[in-house]
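Note that this complex is displayed minus one protein chain, with the remaining chains in position.
Now for subunit A:
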Amino acid sequence: MAINKDSNVFTFGFAIAMVVVVGTVLAVAAMGLKDRQKANVQQEKMKNILSTIGAMKADGDRSKAKGLFDKHVVEQKVFNAEGEIMEDAPEAFKIDVRKEYKSLPQSKRHYPLYVCEKDGETYYVIPMVGTGLWGPIWGYIALEGDMETIYGTSFDHKGETPGLGAEISQSSFQEQFEGKTIFNQEGKFVSVGVLKSGAEGNKHAVDGITGGTITSKGVDEMIDRTIGTYVPYFKTKKA
């Protein structure tokens, strides 16, 4: 029996069969690869945290991240928007700050803090999320044991312009932050600004990126807002 290719029955049948086949293939692929993808994302997160305290290079081997993470991260805390420790919060590492930034108001978000140790020194690593020019930007900032000097940073972005805003993920931009302080001499929180120019010699600012003004401003705002939340805790710890 010859099939009429242009009949409605055949067209519908073909469409249904195609959708079922394609759906099955994609579902199987997604399910089968999910664990691997999740592991990659987690290792990447660990690597980013570790890179801010210099325990791992930014281009280091991702598979070593888990072991190093367990070794260096000694404590994970979670704060609420007022800077108080939350006792009933989920594990800090499991909190997706980027998701919360998108879907929750500031007062409802969780603020994780990773307490790390390397060569006998203590470091505090804070995850940050903000908005760049084309999409989200995020990063980690590591403070030294005095809770005010920046030890290292790591920034990344979803789709900033290569060569311009995307430069925030380059070490030349990130290294500028090292040694800057977030409190002024009177002990007031001033954050670390990202300026258009003239940050040289300024202990509370770095130079922004030429042609990446909006991304630079996003980084500035992200650091100020995020670290600001932890300030009450740092103050009680220091006092």
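Methods note: a contact is a pair of C-beta atoms (placed from the backbone, for glycine too) under 8 Å apart; a residue touches a chain by one contact, two chains touch by 3 or more; residues count from 1.
Heads up, the rule we're going with is that contacts and distances are computed from a predicted model.
Undergrad: Can you tell which of "Na(+)-translocating NADH-quinone reductase subunit D", "Probable chemoreceptor glutamine deamidase CheD", "Carbohydrate ABC transporter substrate-binding protein" or "STAS domain-containing protein" UniProt lists for the chain that's not drawn?
TA: UniProt protein name of the non-displayed chain: "Na(+)-translocating NADH-quinone reductase subunit D".
Undergrad: If the hidden chain were put back, which of A:T11, A:N184 or A:T236 would touch it?
TA: A:T11
Undergrad: Would you indicate which residue among A:G159, A:G179 or A:G228 is in contact with the undisplayed chain?
TA: A:G159
Undergrad: Extract the touching residues of subunit A with respect to the undisplayed chain.
TA: 5-6, 10-11, 14-15, 18-19, 22, 25-26, 29-30, 33, 36-37, 40-41, 44, 62, 158-159, 161-164, 210-211
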